[in-house]
Each structure stands twice: as structure tokens, then as C-alpha cells.
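Reviewing the structure listed below.
All protein chains of the complex are present and in place, except for one that has been dropped.
Moving on to chain A:
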Amino acid sequence: MAAGRSLWVFGPWPGAGLGRVVRTLLLLLWLASRGRALYFHIGETEKKCFIEEIPDETMVIGNYRTQLYDKQREEYQPATPGLGMFVEVKDPEDKVILARQYGSEGRFTFTSHTPGEHQICLHSNSTKFSLFAGGMLRVHLDIQVGEHANDYAEIAAKDKLSELQLRVRQLVEQVEQIQKEQNYQRWREERFRQTSESTNQRVLWWSILQTLILVAIGVWQMRHLKSFFEAKKLV
């Protein structure tokens, strides 16, 4: 029976043991692909800000996932439920449009109403120093803007679209995004032109003013000194 049991562990036919290894590898691959996002480290009181320059009426979706360094196991483990991230989003006029606290894993969404640079800031809400123990928090972040934020599987299910219809819908969304961006580009170019023209005007007026000041100062200097020397009877 012992022999039978040992054979069962390795598999009663050739290649079965390999099958188990392959299965584990595939599982690992799947697990690795699940968490596919860029990550970075953030300190306890550190605030990390990201900028998104977007046209108006554009949706932005951000997904994040945090991990805390476990010193005993010497690896990163998913953070304790008490640890959350505070997400703050400011519009181009520095007005706060989203300020909310999320858990250790969260998803935030906002739609821009004015075109321009929106600032997304993240910082952890931990108050206990011992929680970090001098380590860093690992944050996986993924920000999708505009057309990339659309969930096509959901759209296909909701509107009952066929494959071709879904592809065409994606193209339509992309073209709309290009159009919005071009509009925004026109608005920005106008601002840029205004700034350049203001600089031009300032330089022009400054040159004229400077010449006038120089001439006036020169005249005043000569007159003042002439009257001074005449009073001193040197001239």
C-alpha cells in the first residue's frame, strides 16, 4: 500500500507529475497577470500627485491596490483593512472635485467639467507609526482616461451589440476622444497666443518707457548739476 500511495503522489502514469507542475505554473501565471499594474512605493506621510491634462467631459477611472511589507515573512502582503488611501482630485482652477477615503483597495472615478490639468493626489491615512515600522507601502496604480475607461464587455451586454457593432462602437468612441482633444488643443493654442502677445506688448511698452525714463533722467541730472555748480561758482 505504501508503494501505491507514493505512486499516487507522483501519478500512476508517465507525465502526470509534470501535469501537476504545469498546473502550478499556469496558476502562478494567472495570479501574476491578475495584478498587472505599475507599482511604486510611498512613505507614511508622503503625498504622491499625478497630473492628467484632459479636455472637458472626459471620464477618468483610477484603480489602486496597496500592499504592506511584512518583516517576518520578508515580502509584501495585502494591507490590513484599517489602512486606507485618501484620494483628492483638483480641477484646473484648484477646486476640489473629489476628496474621499477608500480602503486598501479602491477605485475612484470622476468626470472633468473644465478642460485642463487635473491633479490626482494620494496619501495614506495611517495614524499609527508602528503600522509601517519604517517600511514603505507598495501601491499598484492604474489610471485610464477617456475611451480607455470604457468597459466594452459591459457595453456589449447592456446594448446587446454584436461583435462588429462593438468594434464600430469602439471606433466611434475613439474618434470622439480625438475630436474633444482637438477642440481642447484649439483652446490651449489660443491661450498660448495670448501669453505670447502679452509678452510682446510688455517688451514693446517697456522699451519705449525705458527710453523716456533715460532721457528724462539725463535731462534732470544735467539741469540739477548745472544749477548746483553755478551756485558753487565753479562754472
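We take it that a contact is a pair of C-beta atoms (placed from the backbone, for glycine too) under 8 Å apart; a residue touches a chain by one contact, two chains touch by 3 or more; residues count from 1.
The criterion applied here is as follows: contacts and distances are computed from a predicted model.
Taken from the listed names "Transmembrane emp24 domain-containing protein 7", "TBC19 protein", "Ribonuclease P protein subunit p40 isoform X3" or "Parkin coregulated gene protein homolog", the protein name that UniProt assigns to the chain not shown is "Transmembrane emp24 domain-containing protein 7".
Against the chain not shown here, chain A presents residues 3-4, 7-8, 12-13, 16, 19, 22-23, 26, 29-30, 32-33, 35-41, 48-53, 141-143, 145, 152-153, 163-164, 166-168, 170-171, 174-175, 177-178, 181-182, 185, 188-189, 191-192, 195-196, 198-199, 202-203, 206, 209-210, 213-214, 217, 220-221, 224-225, 228-229, 232, 234.
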